[in-house]
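Here is subunit A:
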Amino acid sequence: MATPKDMLTTWDKVQFGAVLPSFEDPEHKKRSKFHSYNYTVADWRVEKPVFNRELCIDCDYCWVFCPDSCFQVEEVVNKRGKKQAKIVGINYNLCKGCGVCVEVCPTPIKSLLMFPEYVDNEEALKQWPKKD
Partner candidate 1 sequence: MLQIRWHSRAGQGAVTGAKALADVMARTGKYVQAYSVYGAEKRGAPMTAYDKIDDQPILDHSKWMAPDYVLVIDPSLVFQEEIVDNTNDDTIFIVTSHLDKDDLVKVATHLQGKKVYVVDAIKISQEEIGRAIPNTPMLGAFMKISNIIPFEDFLVSIEDILSKFPKKIIEGNLRAIKRAYEEVK
Partner candidate 2 sequence: MKKIGSLKEFACTPDRFQGGHRLCPGCAHSMIVREVVNATDDDLVISTATGCLEVCSAIYPYTSWDVSWIHIGFENAAAAIAGAEAMHKALARKDRLYNDDRRVKFVAFGGDGGTYDIGFQSLSGAVERGHDFLYVCLDNENYANTGGQRSSATPIGAHTSTTPRGRVSYGEKQRKKDLTMIMAAHGCPYVATAIPGSKHWKDLATKAAKAISTVGPTFINALSPCTTEWKFKPEDTVEIADLAVETCAFPLYEIEDGHKLTINYRPKQKLPIEEYLGAQGRFSHLFKPENKWIIEEWQKQVDEYWDYLQRREEAGV
């Protein structure tokens, strides 16, 4: 039973031909209630990745390899005037806790680490390994 209760409708109100619109407002790219972006798979997780902005070099490996499109980016312009993506956070609604992002993170002390789901992010950042 994958459908949240508030989404369940009756036979006379189902989507015509089971066709689902991606956007509620296509002009402004506002995704519809039928978009899985508005669903959550957070309860699949046992462990979660925690992101340490301090250590991040914005290589964007986590963005490209994340199977669940969790990494939130902000478009910024670098010193040489080129646009680049800055990682600003993780969408925990979409994260299943696979750990790929941590594996591909190349910084000497990883800027992404897995922590048990119950550990608070602030607490996790405090526990981060330090340089020797």
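The set was built so that all candidates are chains of the complex that A comes from, given by their letters.
Here is the rule we go by: a contact is a pair of C-beta atoms (placed from the backbone, for glycine too) under 8 Å apart; a residue touches a chain by one contact, two chains touch by 3 or more; residues count from 1.
From a predicted model like this one, the values you see are computed outputs, not experimental measurements.
Within this complex, subunit A touches only one of the listed candidates (1 or 2), namely 2. Listed in rising order, the residues of subunit A touching candidate 2 in the complex are 2-3, 7, 15, 18, 20, 22-23, 29, 31, 34-41, 44, 58-61, 63-70, 73, 75, 78, 82-85, 91, 93-100, 102-104.
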